[in-house]
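The other protein chains are all here in position, but one chain of the complex has been omitted.
By letter and in written order, the chains are A and B; residue numbering begins at 1 in each of them.
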Amino acid sequence: MAEAVDYRYVGTSPVRPDGVDKVTGRAQFGADQNLPNMLHGRVLRSPHAHARIKRVDLSKALAMDGVRAAVSGADFPAVESGEIGGEGGGDVADIARNVMARDKALYHGHAVAAVAATSVEIAERALEAIEVEYEALPPVLDVLEAMAPDATLLDEQCFTKNLPEKPDKPSNVASVMTLARGDLDAGFEQADVVVEGEYRIPMAHQGYIEPHACTATVNEEGKATVWCCTQGHFEFRAMTSKILKWKISDLKFVASEIGGGFGGKTVVYLEPVAVLLSKHAGRPVKMVMSREEVFRATGPTSGSVCRVKVGAQSNGKITAAKAWLAYEAGAFAGAPVMPGAMSIFAPYEIENFLVEGHDVLVNKPKVAAYRAPGAPQAMHAFEVALDDIARQIGMDPLDLRLANAADEGTQAPYGPKFPAIGFKACIEAAKKHPNYTKPVPEGAGRGVAAGFWFNIGMQSSAEVRINEDGTVIVMEGSPDIGGSRASMGLMAAETLGVPYEQIKTYVGDTESTGFCNVTGGSRTTFATGLAVVQACEDIIAQCKSRAAATWGMDDDQVEWQDGQAIPAPGVNADVKPLSLADVAASAPKTGGPILGRASLNAQGAGASFAVNFGDLKVDPETGAVEVLSFTGIQDAGKAIHPAYVEGQMQGGAAQGLGWALNEEYIYDANGVMENAGFLDYRVPVASDLPMIDTQIVEVPNPSHPYGVRGVGETPIVAPLAVASNAVRDATGVRINDLPLSPPRILAALSGE
Amino acid sequence: MSKMHIHTTINGDQVDFLGSPQQSLLDALRDEVGKLGTKEGCGTGDCGACSVIVDGRLVCSCLMLAAEAEGAEITTIEGIADGDGLHPLQEKFLEHAALQCGVCTPGFIVAAKALLDRDPNPDERTIRYWLAGNLCRCTGYDKIVRAVQDAAEQLAHPA
Partner (left out) sequence: MGEFAYVAPRNVADAVGVLQDHANNGRRAQVLAGGTDLLVQLRGLDKAPRTIVDVKKIEETNRLDIGGDEIYIGAAIPSAILNENQELKSLLPGLIEAADLIGSTQIQGRASLGGNLCNSSPAADTIPAMIADRGICVIAGSGGEREVPVEDFCTGVGTNVMTGDEFLLGLKFPRPPANSGDAYLRFIPRTEMDIAVAGAGVSVTLDGGGTCTAARVGIGAVAPTPLLVADAAAALVGTAVDDDALAAAGAACSTAASPINDKRGTVEYRRKVVAVLCRRAGAIARDRALAA
């Protein structure tokens, strides 16, 4: 393990630069952009979960007073298939058809047409005037039914990908994938105990508090400006460009402040529609989703069926593990089954394993990325099975995990060998944690589980500008979803050696800063942070050069230390050190403004492992679950801003617990979601949770100058199995499926 | 559709506006008065992002008609700071990193202000139940509760 380094700014938790605006109501979010002469756009959505669209007639709507534009699928160009985007990407032809249905409506709430009018009320009345002729088709709602050979097809052109031979019949199974190593049969033969189970989890939503919103304006030159809440305005620009077949340079995207995303704001829904409506109307168009639309038509993550079989010896050594995963993609291919398959065994060194994954179309909304996409579902299944193994062999669940834990040099199930990782350190920390060494409270049960996420690098750019007085502007392009501006400022302060308060970090629009991929994959502090550090190093090189010129030295005779240029050791010169402010003040005489920049495609995002445990109490008469305590322990590599790292761990825990206990998409037989609102899609409220204890483990990532690992996604993974295992511990009854809702628990306790 | 002339006091200022009979106070605040700090998260009273104080009572502005606000005194997030500086709640939310995305923050601060106005020394349970109508999806509430506790402490014992 690398030695701990003392930093001056990195590792402190100062107030974020955008903080004051966010506590005073000044910060502009997606729905806060208003323009003169602005129209309001609304979307007509399919009342059927599955239907052929025979005819759309906009004429009556267009004839209404106050209606200035109306569009349907026929107004959008045909889009060729092709991959796009980072974590939230997919096939752009699918995204295009998700934004506006063409020949088929594939889920209840699928966009079918849209209007722009002088008021929201008129726009809504105009939607009622649009005539759509549907031919209703039977909806396919269950992942296993969708996989049956005689299932109704969503897409007659969908032939399962990655099979050894191209199938002769279309299917709802969009693709399959396999990961394998070793000899599975031999592995199971060596096992003293084998646990096997099927685990089902329904669709769940990211549940960000801010609904999707955008304002678009297209001028007479055909140039558009779009303000929107997004995790990646560059990718929104690219998607809009492909969907409308416009040049990228004709589209300017400005990321507003973003009111939560968790992966759900990595794809476009409204933006291409608003641009098209604005072009037709010649006026700005604002579109804001209702909460109901957010639930029905955006982002959930896959519902899943996972079958797991795991064998272990009585000393805890896992000898073989097998998993079969079927994930609901929703209406278009793209369930996160691949990362699910890659993550399920990732925390462990297992010689013999097989994972088979299936990406399955169903008549539900097209899934979008959700915090560690695909990992929670699969890892829930495996971490629950491991809990049962531990019970059967009478081993502490942490010891069982320690006996199999991946470490530096372990070959990950998905291929590469791990560099330094912190899983064992997290387990050791958990074993010593006072919340673990204390007895389980009366009537409660304790659950333990591991979490993991790969993290990603991808492309980032940053520019660092030195103002005339030596204050610093950091300009980058990663929307700040949880305080990343503060982290950028801290890394810049540390690198430049100037106080954090002297630096201000901005997120630029697509025309004022260089390309950045989405804020997703827990990449921002790692990859954009790397770009900021490199841009600061560029500044330092320039400052040294300016100082050298001022002092009549060579560049290599100058060093940069504590925010100032000084002669290098051994250089004999009677000069006063030049601070950043000094260099900035003399810049006009030494070559003009000082501007540093960096752009990169970051490699080596370090995986982040976690161990979580919690004590949950079950009311045996009602099935109600109370979370008494919850502890998250996670490797952050290096916590740049520890308070925001804790915040990620606490927030992920809350989301994971919500998913485990109460959150689910509930459908009727026609494929209509019955709980499309925060009343009955039950995210945790403040009184549902205790304080969430955290411990940050720091095993530095060798691929980052400050050792950063992404931390945002791992925290949601383990809580699902923690809850299942705690309820098992409390009640003596194993419930495989989620959510652990009171009716499900009471039925299980009654032996139903 | 005929509009109604509605007279209110918002954050101490006399504010008159025209609103339609079925318009919610939230829509009126945002669209007629330009108080964009009050957010809509659900429009059905389930998330608290639109919390404002009307005549001393905490309400969801999405569940009140603008017309009902005739003659009312309204405090929005824009009225929490006193002009010289931030309110202790605002300071403590920043110090404790009690916001991540920040869209729920105005509602939380308004709701917490209404709590501390009534109960200057609430315990954790009281804070959690008082704020149960304010959804936050980012923080897990831990740091929000601590920020409110700390703000109460500072209000009780100003430095």
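Simple rule for what comes next: contacts are C-beta pairs under 8 Å (C-beta built on N, C-alpha and C of every residue); 3 or more make two chains touch, one makes a residue touch a chain.
Owing to the predicted nature of the structure, the values given are computational and were not obtained by experimental measurement.
K.L.:
Which of the chains on display does the removed chain touch in the whole complex?
P.N.:
The undisplayed chain, in the complete complex, is in contact with A, B.
K.L.:
Which of these touches the unseen chain: B:36, B:62, B:116 or B:144?
P.N.:
Counting the whole complex, the residue in contact with the absent chain is B:62.
K.L.:
I need the residue numbers on subunit A that touch the omitted chain, in ascending order.
P.N.:
Touch with the absent chain occurs at residues 124, 290, 292, 621-624, 661-662, 666, 674-675, 678-680, 682, 684-685, 687-688, 741-743, 746-747, 752.
K.L.:
Even though one chain is hidden, which residues of subunit B still touch it in the full complex?
P.N.:
1-2, 4, 20-22, 24, 43-46, 48, 51, 54, 57-60, 62-65, 67-68, 70, 111, 114-115, 129-134
Note that in this section only the chains that are shown with their structure count from here on.
K.L.:
Would you pull the subunit A residues touching subunit B in the complex into a rising list?
P.N.:
On the subunit A side, the touching residues are 13, 15-16, 18-20, 22-29, 31-32, 121, 206-211, 257-262, 288, 290-291, 481-483, 641, 643-644, 646-648, 650-655, 677-679, 683-689, 691-692.
K.L.:
Taking the complex as given, what residues does subunit B use to touch subunit A?
P.N.:
Those residues of subunit B that touch subunit A are 1, 35-44, 46-47, 49, 76-78, 80-81, 86, 89-90, 93-97, 99-106, 109, 124-125, 127-129, 131-146.
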